[in-house]
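Remarks on the structure that follows.
Note that this complex is displayed minus one protein chain, with the remaining chains in position.
Now for chain A:
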Amino acid sequence: MATAGGSAEILAVPEDSDGGPAPVEASIRRRNTQAYVVSQLPSHRSGSLDYRKESEELARSTLPKRRHRSIAAARADSYNLETSSADSPYCKENPAIVVDGVAAVVDQLCAEDEHSALLPVGTSPEASLHRRPSKMNRKSTIVKFMGLQESEEEPEDVGRLSDELNKKVKSLPVPMSMKKKYRDSVWIDAAIRGTGTKPWEKRWLAIKDSLGALDLWAHHFKEIEGRFGSAVSAYLRFIRWLFFLNLFTFIVSFCVIIVPYWATTYPPSFEEAENPDGPNSTLANSSWLQAQHCTENYYRSLTNNTLSLKIPEQALKVLDFFIGTGWMEKTTMFYGTYHNRTFNHGTKDSYNYNMGLAYLLSMVAIFLVSFILIVTNSSQAVKDAIRSDEEHSSVHFTNSVLCGWDFCINNEKSARDKKRILVQEFKADLTEQSKRMERLSRTGKQKLIRFLIRLIINILILAMLGGCLFLIYYTTNKLLELRKVIRDPLLMLVVQFVPSMTITVLNYIMPVVFDVLVAVEDYLPATSVKVTLVRWVLLRLSSLGVLLVALYYTLQVEDDEAKIFNCPEEGTTSVTRCCSNLMWSTSDQNGTSALSDVKCWETYLGQQFYKLCIVDYAVLFLKTFLVEFPRKFLFDRFKERFSLVAAFGQQFFDLPENVLDIVYSQAISWLGMFFAPLLPAMTLLKVIIIFYLKKLTLVYNYAPPQYAYKASKSNSFFMTILLISFILCTAVVGYMIGNLHPSKSCGPFRVYSRDDYVMWHALTDEISRWPAAASDFFFFFGTPAFFVPAFLVLCLMMYCYWAVAQGYRKMESILREQLKMEGKDKQFLLARVNDIIKYGNLRNPDNAAAFLH
């Protein structure tokens, strides 16, 4: 291909919109590609062209009025490929811009009237044709030519080729008809069509189709997206994801713990159980007897509990249901009920189901899989967040202009709101800019004042946080004492819920206070959102933490004095712990203080989480039906009449608050599921209810969020919060399994009387019963011989990744510079081309002088 300027490409300059001749330089300046030779082709021409002649001629002339032909099409001619005549322009609005791996090239092969053809310097036509066959004239056969060439390249590897090609076909940024042609050319060989690829693909498509039906709640997303944009829809997606997580949790705990328990009926209760080791094994027998005594005592106290309140039986049952005591305590809802059961009792293949082991293994499985799911799901989100954080300063405005619109929005009101939010955002950005400027010019005194204000407010907030936490601690601690005194059932109900209510109420009141305070602190808008969020998260997680700490101190930390007398454990009349419980009542014989004792601390913990879960349910319904709907109603009715209603009545969807709500409920589930195996089922139900309620209330009651949350940011936010609470929950549950002594009066671990026994031993004991090689293998993982090298290797790997990341970062900045430089080069060359056009041939000494001048 001998064109003017060697491999230089040819540019057909467009006319100005008025149709008149455009000055050459002007139109060149509009281009920002590499060096071009400007050429211009007379209209109505087909067949091969002599480019050199053309371009020389064109360099001097002005543009013709009517359409000119694309050089590219003409070049295709020179390859003896069919093209259409210039009269049938094949593409009007299709500057086929194709991204091709490393070099994204702006490329336009179709030209008509206002359009021009650009090809970058250095792209050989063959290469560009080869890469982008579909940019050819739609009537040309070059597409077919290409396709055949490709399929000839690898006729054997049909499956891979087709898969790859299929993706390629789909991703071509060209009209359908071209894609179809390209596809046909790829599939032209009937033999290829016939070979197993197609059926396989079809099956895959069918699977995808049926999976589409499984795409749970998909149609809701569209509605919500249309009204509230992608960030709120990301929230619903997060709920859906949690639904699947909970479904998995529920299935595991249900299949491993509850179904075996229900399926086996022997022994019906622990007292009737026989010692599986046989009545003659003395050591086992003593622990067995101890457990039986403890259990007996515990169950008797349960009956006592029930009798001590003087109210009708039915009401009592309802009360028990809500606080998880009495008859509830004996159901499979709580840890205390479970004990080892036997399949096929009495027959010769009877099998003892080790409930403790099942308990442990199911928890390990649930936490492990949840961890993997959360991490894989959050890695992308975190990556996005880091990226957007990095980019925040450098291309913030570009992003908000070019990615500002949410194309999902299809609701008039939200479209208006979105525009309003965008305007707000731009204004906020502008003020942020000016604030930054102002900040730079601030005097020391002003800075000092601001610093003092912030300090005071932070101290204030910390004090409030401390106060809240103390309140939670206090109510939890007092609960047991209060139980002793109160006789009125209703008051009892209230008292039982005081800690859960305190947590919930604080969770709803404090954020409002935080919001007010952050306004005084004079942060930049973006920072203030972040600061409030951090405080919020801190409150939510620490309130749960404090509850746990309070319970831990109540149930597990020993006082110095011995206070237990009538312990059913043999030979122990004055000890601090009885049946591994600290709060074993001192005088349960006469029943006076029966309510103050805890005879199975695991169940007691389970009850607390059960109550939290119930309160959460209640709050969910109350908030929706007693706050949101009435408020909306009032707003609609009175917004014209009272300006106050109009000002405060409108409810805006607050994304972080809702996310924290659902993560909080998830954390309750994680913390409580060991002690209340049916809690995952409750949470699963709750997640479903939350989804539908939130959708309902979003549609009816809410205006889109006031702050423009970004979908990517919120996604990473959800996941980060979830991950943090997951890690905390795992730590707590792990500590309990690994360090605390299980009660001897209840639960699957009651038969182990060893004083240093912890639940984790159920697993290690099981392993040590295996063949020596296997158990040695597993125990090896617990030794320093494994641990220290593994730790070192991990550190090394982390360092390696870090180093590689640093390398990439450096590379990126270098490439960025290079991109800049190339752009400058381009401009320089363009300027030179301009000069050449202005002054003609450089070889002419006069012109050269003029040029140099």
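One rule holds in what follows: contacts are C-beta pairs under 8 Å (C-beta built on N, C-alpha and C of every residue); 3 or more make two chains touch, one makes a residue touch a chain; residues count from 1.
Going forward, contacts and distances are computed from a predicted model.
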Notebook entry, point to check: For the chain that is missing from this picture, which UniProt protein name fits: "Signal peptidase complex subunit 3", "Palmitoyltransferase", "Glycoprotein fp21" or "EF-hand domain-containing protein"?
Noted result: "EF-hand domain-containing protein"
Check: For the full complex, which residue in A:L216, A:I372, A:V401 or A:I814 touches the chain that was left out?
Finding: A:V401
Next item on the list: Write down which of A:P173, A:G545 or A:G734 is the residue touching the left-out chain.
Entry: A:P173
Checklist line | Residue ranges of chain A at the interface with the undisplayed chain | finding: 14, 30-33, 91-95, 97-99, 104-106, 108, 114-115, 118, 166, 169-173, 175-177, 179-180, 183-184, 205, 208-209, 212, 221-222, 225-226, 230, 234, 384-385, 387-388, 391, 394-399, 401-412, 414-415, 419-420, 422-423, 426-427, 429-430, 710-713, 816, 819-820, 822-824, 826-827
